[in-house]
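For subunit A:
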Amino acid sequence: MTTTHGAPELRVEDVSVMFSGLRALDGVSFTVRPGTIHAVIGPNGAGKTTLLNALSGIYRVASGRIMVDGQEVTGLRPDRVVRRGVARTFQNIVVSPVESTLDNLMVGRHRLTRSGIAATALGLGRGEQRVHEARVRDIAEFAGLSGVLDRPAASLAYGDLKRLEFARALCLEPRLLILDEPVAGMNTAESAELARLVSAARDALGLTVVFVEHDMGVVMSIADRITVLDFGKVVTDGTPEHVRQHPEVISAYLGAPMESGNDQVAERLS
Partner candidate 1 sequence: MPETSRLRMAGRVPALCALTAALVVLLALPLYVSAFWLNMGLFAMAAAVGAIGLTILLGAAGQLSLGHAFFVAVGTYGYAFLAGESGGGVSGLGLPPLLAAVLAVLLAGVCGLLFSPVSSRLRGIYLGIASLGLVFLGHHLLQNMKPVTGGFEGRTVVPLSIGGFSFSDQADVTVLGVPFGAAESQWYLFLVVTGGAALLGRNVLRGRPGRALRLMRDSEIGASAMGVDIRRTKAAVFVLSSMYAGAAGVLTALAFQRTVPDYFSLHLSINYLLMVILGGLGSVGGAIAGAVFVVTLPLLFSRYADSLPFVTGAGGQGLDGSTAAQFVYGAVVIVTVIVQPGGLAALAGAVRPLRSRRPAEASTP
Partner candidate 2 sequence: MHKSRTLGLAAVALASALAVAGCSTKAERAGTSSAAPGVSDSTIKLGVLMDLSGPFAGTGKTILDASNVAVKEINAAGGVCDRKLALVTRDHGYDPQKAVAAYDEMDPQVLGYLNILGTPVVTALRDKIEAKDELAGLTTFASTLLGDKHLIVLGATYDIQTINGLDWLVRKGELRSGDSVGHIYLQGEIGENSLRGSKFAAGKLGLKIVGQQIDPTATDLTSQVNALKSAKVKAIQVDSTPKQAASVAAVAQAAGMEVPIMGGVSTFATSLLTTSAAPALTEHYTRLSGLGALGADTAAARKLAAAWTDQYGKAPEASSGVVHAYAMTKLYAEILGKTCEDLTRPGLLKARSAVTDFTLPGLLPPQDFSDPAEPSSREAQVLGVDKDVFAGVKPLGDFFASDLAKEYKVPSAG
């Protein structure tokens, strides 16, 4: 797999999101440097998923700006955001259950392919599909899904589904990858494997990655930088070491110095 674009920078500037009068995000600002893996953590209800939905255009932003490589994406519809090279996965798996794994992955090529309804009806665009299918098979192999390509998604194991979502996001050939709890519900070995995949994808494809995760082991092992949210506000933002030592983080959520891979901490945070 080769990289085609440079990794972008993501700047979140003073973003607020309102839900029927409630401020779900309140002036959130942070910057994700090009090519880094950036984690967003915080207790349940802190606004992590809200943030990702705002980034990908699903939620309307009440104020503030979101910039990808200096270009504003605030207020764009999700499919427009995708065109700026931003792909994402969902916390609760969103796939077509009766479709095969391959077809689910091929949806990821939607924006990269052109053949519309009329052309497809007339049987045009098959060549295009063949070319893209080859690339999709490569990505599937990278994600370890080669063996289940022909199986309906509903029949896949949970771990495979999580990887399917991840691989599908890669199929969009993104520059900025957004992952919502990519390892939630996986066992330790599976989590480690997916964490390795995320790192490898970043390296091979030159991506910028933003992810939300409760598994502190994974966060600490792959994140270059961490933003901590609570009550819709940024508590702190910095390197894993910085966050681990931040007094507010410690006092507010941890009560004790954070250790990498500390089960208690993970439990407390999730």
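In this text, contacts are C-beta pairs under 8 Å (C-beta built on N, C-alpha and C of every residue); 3 or more make two chains touch, one makes a residue touch a chain; residues count from 1.
Here is how the candidates were picked: all candidates are chains of the complex that A comes from, given by their letters.
Predicted model, so just to flag it, every value in this text is computed and none were measured.
Participant: Which numbered candidate, 1 or 2, lies in contact with subunit A within the complex?
Facilitator: 1
Participant: Where on subunit A is candidate 1 touching in the complex?
Facilitator: Residue positions touching the partner: 56-58, 77-79, 82-83, 87-88, 90, 92-100, 103-104, 106-111, 113, 115-117, 120-123, 125-126, 129, 149-150, 152, 168, 172.
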